[in-house]
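Note that one protein chain is taken out, while the other chains of the complex remain in position.
Here is chain A:
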Amino acid sequence: MLIAIAYRNLWRNRRRTLLTLSAMVVSSSLLILALGVFSGMLEDMLASATEQYHGHLVVSKSGYQDNHDLYATIRDEKLPVMLENRPEVVAASPRLRAYGLLSGRDISRPAELLGIDPEREEKVTTLMAHLVAGRPLPSAAGNGALIGSGLARRLGVGPGDQLVFVTGAADGSIGNDLLRVTGIFSTGDSGHDNGLVLVGLPWLQQLLVLPGQVHEIAMRVNDPMAAAGIADRLAAELPPGLDVFDWGDLLPEMREAVASFDVSRMIVVLILYAATGLGILNTFFMAVMERTREFGILMAIGMRPRTVRAMVLLETLQLGLLALLLGGAIGLLMTWLMQRFGIDLSGQITPVTYAGGTILPRLHAAFDPVNVWMPCGLLLVVCMVAGYLPARRAAKLQPVAAIREE
């Protein structure tokens, strides 16, 4: 009966309750949407930083990620298959890396050549999905090369043109060979677009005189946010001399960006809910003040102060639950719409590279359960905190004084 009384009391002043409810619903639903868009932006950044180049996890010789030593190679050709057999690993791609001078028609530029198995690499990164001219690197790549759009422009080359690459080989000789441009990619990340070339793994192994050897094995995992945990487990199982790095190790600035997102998410929630909380506090103080005499009567006929307090708190709880249901549903719907359709801003802004990732010119949401339960849960907490003071006031009333109130 107390629940029914609280519910009916809630709707005594329908207009005031609806106004407070709408403020709570609007703030919570917009918050869910805004956090979804934040997550979408972060997902884009993370995807561009990891899935375009590094992968979520990388296995390499100890020290290789610090100095990119040509001789720090992995000779175990079965390792990629072993890694792929782990349930949390989606795919693994062996890579060999070389730095040298790449020449086009009359111009030379320093470049990073990444030797890959195209079939495996496209399961780990999306580099080859950003093709803007030509065709993808075939499985038997031969001397074919995919070149970044900025580098191609500077060298003045296009699909079908020849390139010469010169570098130091592992046997101490000067390795040089011809490459033919099969396609041009553009990721939006200036570092990759201006300096990276993808070539066939056997071609580069031959050029560097490192047969059957790779510098690293990049991996894609089911849940990028769980990469650190997987790396810890994997580290214990790897042969000695090999290290495993998660994307946070390779891109510490991106890890900081994710951590700062968690903090800024909490700050945004608190600021918005502080304002909402004041609205709720005002509503319930008004409601309690208006019913002072009634509370006096209830206590006179035997209602305990704690029951009076519980009744007012039940009213705030019901309002909070109603706002939570409506706000959560509307917020989820808006997030879903933004996830499905998004808003293309490429006409207004260009991609921005930040913390090793690229913020794409679009508004796009990503679904993360935390973005729903945290605003909803906090809304309920704010509601109960805001309702506590009026409830306490009601419970502390003296029946005689309260009954005298007009």
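Annotations
Following the convention adopted for this analysis, a residue touches a chain if its C-beta (ideal position, glycine included) is under 8 Å from a C-beta of that chain, and two chains touch if they have at least 3 such contacts; residues count from 1.
The definition used in the following text is that contacts and distances are computed from a predicted model.
Between the names "MucB/RseB N-terminal domain-containing protein", "Macrolide ABC transporter ATP-binding protein", "2-oxoacid:acceptor oxidoreductase subunit alpha" or "Protein kinase family protein", the one given in UniProt for the chain missing from this structure view is "Macrolide ABC transporter ATP-binding protein". Across A:158, A:305 or A:342, the residue that sits in touch with the chain not pictured is A:305.
Across the entire complex, the residue among A:86, A:154 or A:293 in touch with the chain not shown is A:293.
By the touch definition given at the top, chain A reaches the unshown chain through residues 1, 5, 8-9, 12, 293-294, 297-305, 307, 399-400, 403.
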